[in-house]
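Note that one protein chain of the assembly has been removed; the remaining protein chains are unaltered in position.
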Amino acid sequence: MSMNTQGRPTGVGTVGTGASGSALIPDEPLLFEIGDTEHSGVDLPDVTFSGDRLGGFARKSKLDLAGLTEPEAMRHYVRLSRMNHSIDSGMYPLGSCTMKHNPRLNEKMARLPGFSDIHPLQPVSTVQGALEMMNQLSHWLLTLTNTAAVALSPKAGAHGELLGMMAIKAAQEAKGEAHRTVVLVPESAHGTNPATAAFLGYTVKPVPAKDDGTVDVEAVKAALSPDVAAIMLTNPNTCGLFEPQVIEIAKAVHDAGAFFYCDGANFNAIMGVVRPGDLGIDAMHINLHKTFSTPHGGGGPGAGPVVLSEALAPFAPVPFVRKTANGLELVEHIEGDALGRVTAFHGQMGMYVRALTYMLSHGDDGLAQAAQDAVLNANYIKARLQHIFSVPFPDYPTMHEALFDDSFLRDSGVSTLDFAKALIDEGFHPMTMYFPLVVHGAMLIEPTESESKQTLDRFCDVMAELATDAIAGNKERFTSAPTKAPRRRLDETRAARQPVLKWEKPADLPQAAE
Amino acid sequence: MRYLPHSAHERADMLGVIGAADIDALFSAVPKSALKSFDLGLPAHQPEFLVEAHMRALASKNHAAGDGPFFVGAGAYRHHVPATVDHLIQRSEWLTAYTPYQPEISQGTLQMLFEFQTQVAKIMGMDVANASLYDGSTGTAEAVLMARRLTRKNKIVLSGGLHPHYRDVVKAYLKDDPDLVCLSPSPEGQGDILQQIDGNTAAIVIQTPDFYGHLRDLKSAAEAAHAQGALLIVVVTEVVSLGLLEAPGALGADIVVAEGQSIGNALNFGGPYLGLMATRKEFIRQMPGRLCGETVDADGNRGFVLTLSTREQHIRREKATSNICTNSGLCALAFSIHMGLLGEAGFVRLARLNHFNAIKLADALEGVPGVTVLNKTFFNEMTIRTPQPAAGLVERLARRGILAGVPASRLLPNDRSVDNLIILAATELTTDADISALAAALTEELA
Partner (left out) sequence: MTTKFTPDHEYIRVEGSTGIVGITPYAQEQLGDIVFVELPAVGKALKKGDEAAVVESVKAASEIYAPVTGTIVEVNSLLTNEPGLVNSDSEGAGWMFKIAISDASELDTLLDADGYAELTL
């Protein structure tokens, strides 16, 4: 790892001036520029057969796929990888993303042939250990949330959210209440919530937030009507606050015949400390790739199991595991009101193994301690920075995220984006910016429990120094940042106006620009 | 606890800086009745070796595919994954990186996605591919919705050869939709999908090789669909087939969806897998999922960014093309590395080897008294009719250590006509000894 001028590890290469192509910051050509159709890094026999069974559908068009031998491929992908920031090389203070440490025991367990080399459709009698594993994971999730049923199969948080809302829709229809076509969503919600509701044909009705950043039970009551099917509430909410009236909100929603969908994106703040079922939720997805440490992998795969209340349990999708006298059974088909199936096979098994490994490593004591440390860390950052950064909602202690607005940058000529980009030059990934939308120029910081006090102190020092410099008028440092990363700021307008979405052979490109 | 960096001293110091008496003070917004008001009764934290022992005990109760002759396919396939692939995807900078929203420090992931999109577009013969979806089944549902947006028409016809799980996912996404037509299973390979196309049809969905292994005529389907202003959605569950079969794009497909698991990704009991989607250039704005595009940085150097993101939920909220947030980044990386290692030469050899072994499997099965192979055409998978119900037969073969394929009834439990059908796949990993063992065991069980 390289060091920046302060002698701190930077997480991404910062040797020299930041110009690409130096020894440690490779400027790597595209696979198609270094490979060709003759090279291959896999030895396979070249079989010949007479009489194929392809019925005349054999390929005639060109494939034109570039290949690399093994040493070339190794170098290509290692060199590319070095242009990435990662948790293992530095902090990701990304609010609402829960970028915590990814234990390698999880990876080792997921690769045991008994988990990785089993087929989803091989006889159930030959995968009893896999079903037991799913059962154990379910037990942990149900116990941590105090709910009645869990659907493991959703592929990610948004998919789980879709499934949860489908279950709510099915339940309303089964009650003869299909006329309920409105879903309440607080203004501060993540964009997936309204996207999911609209996807299912619901009309989204926003619920305003109070000045203190929380949702007012009176505003919810005022918005409730016989048309409302559900409320979608994130708790802890996107401003990093626990909704103090959540139990009253749940009661009002239930009294009006609606269901309470809880976005579980922020479960990391309360796992083992608060059970969502005790708050009156009916459905909640849990992002195993956030709360339970399965790796983000540069954008997936995730996993988004959904826990369901007693009222929604009959609408859980297939598949699920059931105990019988002859061992565990995998229920893959059911008749009736249930949703059917939201993905082929049984969901993200590889992620289940990692999440259960993480749970067993922590135990219930460790999970509660992790949640408390995550909250402690966020409050520590808030306490250390509030003298210079502006806190929009100071009334409550924050949960696992510290939220600031951009009023400290007023008249500095430095935007939230500029400020965040300057963090890159100091070796940190930017925080979440401009979200939640209810706060002007929002900066949402989630340290997670994985960061040591030393790292937090270093982060706070850097943040304070940057803020002081911005206020002092050193605008150039921010508007030109980053200068020490593998690339300077990229021209996103150009990318969107003339999309180039795949590599074309220079010879194949049209002579004039389109 | 080995994952938590703070000592008790440090926690106390930090609470002091915050000005909180204890940790509970930070949870003051939580209603008292809900805060730590329970005993979970779960085990306490454990050392690594005990956790490992626990997980190993569970894993050891499963029969791994590599433990014996193995012919299970039907949408997930056991292929060899080069050691290089699994090593590379475990590198910190790939494994523990976030979605590349900060392009300056995510060029590795972004360039890889650009290469991945190019590879996918090439094998499918399409103009553009996205940066992956969850899997083939959800990708199919997304393609159906995309076709409706593009054509502003509603009728969707699913071929009887479409994987039943894929059909079920589309049904769940379009719950009780009167314009969704699902044709009956067609294990004999004939289908009447072309007769279903009318002026209200948004798309027809055809899988090839289909669920039973038959190869479908895409060209006629495309012509029939286009004549009515409908789109042809092609589904491929075995992506290795594209090394030997004509690209769907060359035959007139409008949207191609595939399950990419076969390249670079293990069976994993069904997930995580990799949804591939490609389409025509003019349809980009209605395509769901992330896209990576080329551009330049402030110094004029080539670089890559996520682009056209206004189609996505975090910006368009209730007007988004889909509610998808996460894709299958690491699975896409595994695919891209494996495909980069194969190259054209390797990919074609791999496909030929699969077909070669499948021909041997089909010939051996034809030789088993009482067994009929239903396929005239296939790539690496086929359906046989047996004189006995397939579920019990497959179970008995499993007890002999042979995983002999998927009884069609497992996926179509309400259709008695498929009770005696088994779907079997061969791959490059299938040996002559595996095939002989299967044929011998099957002969004995049926005797």
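Just a few scattered comments:
We just call them A and B in the order they show up, numbering each chain from 1.
Here, a contact is a pair of C-beta atoms (placed from the backbone, for glycine too) under 8 Å apart; a residue touches a chain by one contact, two chains touch by 3 or more.
Since the model is a prediction, treat every value here as computed from it, not as a measurement.
In the complete complex, the hidden chain is touched by one of A:Arg322, A:His440 or A:Arg497, namely A:Arg497. From the options B:Ser60, B:Ser184 or B:Thr310, the residue with contact to the chain not on display is B:Thr310. Here the missing chain is touched by one residue of B:Arg285, B:Lys376, B:Arg399 or B:Arg416, and it is B:Arg285. Interface residues of subunit B with the unshown chain, by the touch rule above, are 285, 308-310, 315-316, 319.
The chain not displayed touches subunit A at residues 492-493, 496-497.
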